[in-house]
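Taking it in order: structure first as structure tokens, then the write-up.
Shown here: the complex without one of its protein chains, the others still in place.
Just so it is clear, A and B label the chains in written order, and each chain counts residues from 1 on its own.
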Amino acid sequence: MTNRVHAIFDDPESARRAMRELIAAGADGADVTMMSSEPYLESGEVTSETQGTKIPYFTLAGGLLGAATGFGLVYFTAHSYPVVTGGMPLVPPFTTGIVMYEMTAMGAIFFALARMLWEARLLRLRPVREDYAPEVADGGVLVSVRSDGDAERWRSILRNAGGLELANQYRER
Amino acid sequence: MPQWGMVIDLDKCTGCEACVVACRTENNIPIAGEEQSATGRQINWIRVERYWEGEYPNIKARFLPVLCQHCDAAPCEPVCPVYATHHTPEGLSAMIYNRCVGTRFCANNCPYTVRFFNFYKPAWDAPLERALNPEVSVRANGVMEKCTFCVQRIEQAKINAAGEKRAVRDGEVQPACVQSCPTTAMYFGDLSDPESEVSRKAESGRAFHLLGELGTKPRVIYLKEADER
Partner (left out) sequence: MNGKGKQASHLTNERINRDLLGPVLATSWRFYVLIAVSGSIVAWALFAWGWQLYWGIGVTGKRRPEFWALYITNFVFWIGISHAGTLISAILRVMGAEWRRPVTRCAEAITVFALLIGSMFPIIHLGRAWLFYWLAPYPNERLLWPNYRSPLMWDFFAINAYLTGSLIYLFLPLIPDLALVRDKATGWRRQMYAVLSLGWRGTETQWHRLEKAVSIMAIIIIPVAVSVHTIVSWDFAMTLNPMWKSTIFGPYFVVGAIFSGIAALILAMAVLRRVLHLEAYLQHKHFSNLALLLLTMCLLWFYFTFAEYLTAWYGNEPAEMAVFWSKVRGSYSPLFYTMVCCCFVIPVPILAFRRLRRIPLVAFASALICVGMWLERFLIVVPTLAHPRLPYNWRGYRPTWVELSITAGTFAYFTLLYALFTKAFPIIAVWEFKEGLRHESAAQAKSEAVPVIAD
């Protein structure tokens, strides 16, 4: 369990100011995070953690895989058993196309979801207990910084920036 | 490989419905009863449609025996999601009762309305359940059925012919309806054999296909005088 220092701010601007001061004072950008109950993405970010998402690539890959699965499903199952179709084509392009279309959509959806869950590091409950505060639900913006050894320095910077320090971790109610 | 087909001569048909009765007996068709028939649940693999033309006193009755046309381009076959209806290499539109889940899409797509559904468990009034034909399967509740060109008789004839190491003779296979017609208005045989009776009858100038303009390519050919059609 890593040691972290938490402070709650009233609005995202002051939280971001505090984050910049922390980084200027030597904190690693990857160790400083901001948590809020609303997305504040349009007002700029301090760390570059929102860059470099691969979700679109995975979506595309999922779509192609889905199309291939759809085609394979129709083609190989039609050829696996000698059903007589009375002169109709065994793998008609239109109907194969329809099945491929739907499977493409399904593949794209699943891969996009999977990649999103991976990149957002969801499906883990422990960070909520260790690195979160319920004051976020009331509209506050939480700034969290890893504090191996520099805890006092971070605390004073956060206090000076206007944050209310939170002593305890997320409590079980 | 024989390509089975049927010719029905409407100029000879009297509308007696002997074919309907014979078909019921041969193919274990369930009895619907008075109430269910009134609702439209009666099953008749072959039926004689009667149309009245003209006003009194110049009324004419037209009789049209309608059965499954075993279309070469059957509209009922592509729409079954489980392949319960398919086409055999000999040209029959065949039905696999065990595979049918009862979506009834095939029945909706048949322009001749020759497909029937078992709305209830098939039942016979006593003692008719003892008169079932052992060569024909009894269908279950919720499956589709229709005319099979008496495929059990076709198979039996093929087995006999193979046993005697010969081909099936023309006229050897007679579905129940063809066999029972008192005016011999119906013929059955191999359309791919130019010498067979059905092929010769089909060449007649009176020949037409029922709803032929739909392009279903039926294998039942009707004969009728052109000016009265």
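Rule of thumb we're sticking to: contacts are C-beta pairs under 8 Å (C-beta built on N, C-alpha and C of every residue); 3 or more make two chains touch, one makes a residue touch a chain.
Predicted model, so just to flag it, every value in this text is computed and none were measured.
S.K.: Taking the entire complex into account, which one of A:Ile23, A:Leu65 or A:Met106 touches the absent chain?
M.R.: Answering carefully, the residue with contact to the hidden chain is A:Met106.
S.K.: If the missing chain were put back, which residues of subunit B would it touch?
M.R.: Listed in rising order, the touching residues are 36, 39-42, 47, 49-51, 64, 66, 75, 78-83, 99-105, 107-109, 111-113, 116-121, 140-144, 211, 214, 216.
S.K.: Tell me where the left-out chain touches subunit A, residue by residue.
M.R.: The missing chain touches subunit A at positions 8, 10-11, 33-41, 45, 47, 49-50, 53, 55-56, 59, 70, 73-74, 77-78, 80-81, 88, 92, 95-96, 98-99, 101-103, 105-106, 108-110, 112-113, 116-117, 119-128, 131-132, 134-140, 173.
Keep in mind that, in the parts below, only the chains that are shown with their structure count from here on.
S.K.: Help me check something: in the complex, which residues belonging to subunit B touch subunit A?
M.R.: Per the stated touch rule, the residues are 72-74, 77-78, 83, 86-89, 93.
S.K.: So in the complex, which bits of subunit A are touching subunit B?
M.R.: The contact residues of subunit A facing subunit B are 83-88.
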